[in-house]
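Removed from the display is one protein chain of the complex; every other protein chain stays in position.
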Amino acid sequence: MAGYAIEMHGITKTFGSVVANKGVDLNVKSGEILALLGENGSGKTTLMNMLSGIYKPDSGSIYINGEAVSIDSPEDAKRLGIGMVHQHFKLVDVFSAADNIWMGKEKSGLVLKKKRYDEIKDITKRFGFDLDPTKKVYNMSVSEKQTLEIVKVLYYGAKIIILDEPTAVLTVQEIEKLFNVLRAMKAEGHAIIIITHKLNEVMEISDRVAIMRKGEYITTVNTSETSEQALTEWMVGHKVNLNIDRPVVEKTRPLLEVRNLTINNDEGATAIDNVSFYIRGGEILGVAGIAGCGQKELCEAIAGLRPIVSGQMIHKGDNIVGLPPKTILEKGISMSFIPEDRLGMGLAPSMSITDNMLLKNYRMGKSPLIDRKRGRKDALQVIEDLSVVTPSTETPVRRLSGGNVQKVLLGREIKAGPNVIITAYPVRGLDINSSYTIYNILNKQKLDGVGVLFVGEDLDVMMALCDKILVLCHGKVMGVVHAHKTTKEELGLMMTGSLDLSEKYADKPAGLAKDTFFEDENKKEG
Amino acid sequence: MDKLGVITAFIHSIVAINIPLLYGTVGEIVVEKSGSLNLGVEGTMAVGAIFGYICGCLANSLGVGILAAFLTGALCGLLFALLTVTLQANQNITGLTLTTFGLGIYFFVGNSLKGPDWPTLNNAVNVKNGFADLSIPLLSKIPVIGKGLFSHNILVYLGIIIAVALWWYLKHTTLGLKLRSVGENPAAADSVGINVKLMKYVHICLGSGIMGLGGYYMALLMSGSFNSACWINGYGWIAVALVIFANWNPSLAIAGTFVFGFFNTLRVSGSSLAKAFPALLGWLDKIPVQLYQALPFIITAIVLVVTSIRNKRGSSGLPAALGTNYYREDR
Partner (left out) sequence: MNGFFSKMPRLPFHIVKRENCPLWMKCCFYLAAIVIALLAGALVLWAIDVDPWDYYYQMFTMGAVGNKRAYKIYMNYIKEFLPLALTSVALSLAFKMKFWNIGGEGQFIMGAVSAAFVAFKLGPVAPAWVTLIVMCITAMVIAGIYGLIAGILKVRFGTNETLMTLMLNYIALYFLTFIGETKADWNFFLQEKSARPVFESFKDIVIFPSIPLGEKFELNVCFILTLMVGAIIFVYLKYTKQGYEISVVGDSPNTAHYAGMKVNRIVLRTVFLSASLVGLAAAFKVGSSGVLSTSITDDVGWTGIIVAWLAQLNTGMIFIVSALICVLQFGSVNAASEFARVDSSFANMLQGLILFLVLAADFFIRFRIARTKKGE
């Protein structure tokens, strides 16, 4: 079967008891862009890491240009002309751009010469990029770092280029630029694999699409002969029947109101820019936006984990700005954020489910001793209610599979009986059934008069589940729309910043409640 | 002794008795630049000292001594690398154990050989003569500082050369760049095809070998008289401190050695300075020696705090991955 740059046959990889890839087949031709599509946790990155030599497959075979190869290390991959741009960049922060490339160069001579900067600059130009070779990585923006990674891969002479979710952190213009680069590389005869779960990008850039689901290879189709709907079906398994209930509940006065909130990210750049919104009891407010648009910072700020630059936040009329996380918790505001590694925030991975149940309420009671009996009871109940798969309540959370970890986290949050739930990506990587369990839980909370802030990725889900959707683009509010009135196209345009509805109604600015608790305005109006 | 002679002798001692620190520090810098925090410097130096000394004396050759010290030091490094790089053991614990183990070997071998059969420098003429001072022509003729700075034994020159060479190696060679990338971000180094494990192994062994040389120097400095106090006597720990003081830069380590060495020498020969210049330096006698001994650690502690307060990216030579083991399949 000549003609393929890469063929993978029956690749299987397990991590302990977790099967990450099961008998996966994949092939790419030279001069073609293959999109590798799948939900989070479907094993795309693991599969690609086996091409780049990070992991070794348990079984299966790989052919490069028709020849069977064994890729034992990144060194092997490099020699075989495979280059991967990882989602988390593999760059040395304190090195200059040139040195990051130079350090992997073979036959680079004994002595480091100044000339290397010129050489790298020339190469960069030749590939059609603009990059200062002396700039240190820690001074670079995300897109500069990505450019550097691509230049690096090209410089090493890669013929097969893998990009792991390259667009997740880019602006619209940057994505367009990246796509032009990819097209140019394709024209030069490179084989390109791009990992993504964004359908519009798949349709725009790829020639063929390979779809994975839960670690298994589903199929490969020509992009021109398929549709987003068809791809989605393959990706999620069966026809997407987003028949999520949206019960109508009598809404209360705003529980949580946010006015003109501005927050910085860890690097000190503005993450959330002058954002206002409110959540009533009995409503689900969705927050849509491209990943990394300030969602994390927003959640952390409300939970009191991140200082704000300016703005106001009130809960039932009481200020919560500057309060410690503990006090905010006690007011009944629950925040659960599922980060990409699923364990980073909200759970102590090495500790048991029981101990994790106690995380937020372990202080209860006067006794200096911890009440594990209560923790165990809660654990048992959550395990039963959410059908968590676990050997026992004493199993460390780290050992559970992703979906079960999330159920434990969300189960604990709801158990605490909050009146405001902030939840970010609660269904990240979950299968459909588990996702529905989560939707039902949220709806139940809504019926009980809880206000829910749902930060999500999947627009279909948000349109079906939420009452209103707040759209963020680069930290700015693009508007708040009614979920049942809006369209996916409208949301997409807003997310990319091409449509700004925040000033749509001059008399009713987006994100400000009529019956606000902000007193001064009440007086003004009254 | 005339007054200028006292100054010359003082300068001479600053260099002569503190070069082991330079060896230890430079060796540890090489190890740490590969991302490994080896707290076994003291033990490694002790092993190098005892084997270097005994082999050198028995063969009656300074060269054999140097070789033996380097190799046994490197062997300690190999042990450390095997445990931390291949077997992923905690670096702090392994380093501390290496110190216990090294000192154990040192005393075991030393005490076993102690007695009439103990090899002495008097019987190993070549070693003794090899360790004698060599004057650099012209430079050593400069009044006062000439004899102090430019008339030393060959191991002093070797130490300085090693330090400068390693500075150049780290900063100006491709391999040095690769090494630094391993210490900063092993995953990045791995992804571009650098053999992280091999780099670590080689440099841990190289650095440990250099520490071994420092130990050998100590042995010769003590004229090989073996008693209950170890020849190394804490120099290994000062070296760990000096690495921070020198900001992981081997050429700064030379300066650091002499700054620390200055205080160390004051402890030893402060009283002769005080006697020669009673009016000016008489107060030297009043300062407790322990203050001099503690000063390297006090200064390093201050340096440590100051750098962590400044915490400016790119200004510190601290390898970002220092102390953490690298396992490729870790996500």
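All chains are identified by letter, namely A and B, in their written order; residue positions are counted from 1 within each chain.
By definition in this document, a residue touches a chain if its C-beta (ideal position, glycine included) is under 8 Å from a C-beta of that chain, and two chains touch if they have at least 3 such contacts.
As the structure is a computational prediction, the values presented were derived from the model and not from experiment.
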Selected from A:Pro57, A:Gly83, A:Gly294 or A:Gly456 as touching the chain missing from the view
A:Pro57
Pick from B:Leu71, B:Ala89, B:Ile154 or B:Ala320: which residue touches the chain that isn't shown?
B:Ala89
Among the options A:Arg183, A:Lys326 or A:Lys488, the absent chain makes contact with A:Lys326
Out of B:Ala81, B:Leu98 or B:Leu155, point to the residue that touches the absent chain in the complete complex.
B:Leu98
Need a quick check: the contact residues on subunit A for the chain that isn't drawn.
9-11, 15-17, 56-62, 68, 70, 72-73, 75-76, 106-108, 110, 303, 305, 324-329, 335, 343-351, 355, 358-360, 362-363, 368-370, 372, 399
For subunit B, which residues lie in contact with the unshown chain of the complex?
37, 39, 79, 83, 86-90, 92-94, 96-108, 111-112, 174-175, 178, 193-195, 198-199, 202, 234, 237, 240-241, 244, 288-291, 293-294, 296-298, 300-301, 304-305, 308-309, 311, 323, 329
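Note that in this section only the chains that are shown with their structure count from here on.
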Rounded Å distance between subunit A and subunit B, as computed from the means of their C-alpha atoms
49
Using the touch definition up top, name the residues of subunit A that touch subunit B in the complex.
52, 54-55, 73-75, 77-79, 84, 86, 90-95, 99-100, 102-106, 108-112, 136, 138, 152, 156, 341
Residues of subunit B that touch subunit A when the two form their complex
171-178, 180-181, 184-185, 187-195, 313-314, 320, 328-329, 331
